[in-house]
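To start, I am sharing the structure in question, which I have written as structure tokens.
Only one protein chain is missing from this complex, and each of the others stays in its spot.
Order of writing sets the chain letters: A and B. Residues in each chain are counted from 1.
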Amino acid sequence: MMIHALADVKSKQIGKDTRVWQFAVIMEDVIIGENCNVNCHTFIENGVRIGNNVTVKSGVYLWTGLSIADDVFIGPNVTFTNDKYPRSKQYPDEFQHTRIDKGVSIGAGAIILGGTNIGKYALVAAGSVVTKAVPAHAMVMGNPAKIVGWVDTDGTKMTALNENTFLDKANQKWILNNNELNKQ
Amino acid sequence: MMIHALADVKSKQIGKDTRVWQFAVIMEDVIIGENCNVNCHTFIENGVRIGNNVTVKSGVYLWTGLSIADDVFIGPNVTFTNDKYPRSKQYPDEFQHTRIDKGVSIGAGAIILGGTNIGKYALVAAGSVVTKAVPAHAMVMGNPAKIVGWVDTDGTKMTALNENTFLDKANQKWILNNNELNKQ
Partner (left out) sequence: MMIHALADVKSKQIGKDTRVWQFAVIMEDVIIGENCNVNCHTFIENGVRIGNNVTVKSGVYLWTGLSIADDVFIGPNVTFTNDKYPRSKQYPDEFQHTRIDKGVSIGAGAIILGGTNIGKYALVAAGSVVTKAVPAHAMVMGNPAKIVGWVDTDGTKMTALNENTFLDKANQKWILNNNELNKQ
């Protein structure tokens, strides 16, 4: 574990081999797994849970109600929210819960509205505004974000054989059914 | 008043019960009212004026020419500008003036172009790019931001009875006339 001398970290629950860089602020009730990289200029609020091998780039602020699984990449200036109708100094009974599943990558500057779930290995293109749940393996883009393709676990786009059948790099077929993609 | 030891605050004009968090930078000629919350990773430039009960989330940088009324919420990574045709090291005779009126909420990651006025209790959806004035009580969304509805003082959407008549939660009717909404 490496916590830079210029970071302000109160949590005692940060896993081994995780690195926390300059001017990061991490509150006390935060749990971070092993081998993560929390870049400079970040903030992690009480209640946030982060798995292993997660990357949090600069300009990312993680608010109460957010949980992040293993192997997630959060690009620079990605923005999260946890209140649907924010008004200054008025707080909801409970903040929205947002769950980012295993292996997801969120591109630079994307905005993730509170209460959404992003399914495993999904790829959110840079600059997207995610307003509803994203299925596993989907690639989404735009404002509001829409599904534009399907990606493999390594993030490369699958080849569409037809509307509902996609081929990964190992020539394995995947079938799309009700916005859910599964190996044939 | 609480100014975190890791903030860099030169202003002596910060109201009581206002809190300023880690790595916030506030210049000398800045006035901030009472009971505000200036989150970590923020910057407030000379000339900026802020009212009471204002929330400034992380990743927000407030430039000369901006004034913010009471009860305003500015979400994370909201971005302001003050120069229409920026060129490096060339400065306009005067920076643009931008006024955010009482009770406005600006959603995460929205961009507010310089010279615009956002009317009281308006709600700017996350990720919007605001390029012109927003009327009071309007909800705007998209790039460029367009009016998509009308909101009550607490931020909840009013019910449309017809194109020009809206009902708030107290069953009070509001009439829309020339993009201006008033109680009947």
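A few points about this structure:
We adopt the following convention: contacts are C-beta pairs under 8 Å (C-beta built on N, C-alpha and C of every residue); 3 or more make two chains touch, one makes a residue touch a chain.
None of these values were measured; they are calculated from a predicted model.
Remark: the omitted chain is touched by one listed residue; of B:Gly33, B:Gly59, B:Gly75 or B:Gly107 this is B:Gly59.
Considering the whole complex, the residue from A:Val54, A:Ile118 or A:Val134 that touches the absent chain is A:Val54.
For chain B, the residues touching the absent chain in the complete assembly are 8, 23, 25, 41, 43, 59, 61, 63, 77, 79-81, 85-90, 109, 111, 113, 129, 143.
Where chain A meets the chain that is not shown, the touching residues are 6, 21-23, 35, 37, 39-41, 53-55, 57-59, 71-73, 75-77, 103, 105, 107-109, 123, 126-127, 142-143, 151, 154-156.
Basically, only the chains that are shown with their structure count from here on.
Inter-chain spacing, taken between the CA centroids of chain A and chain B, is 27 Å.
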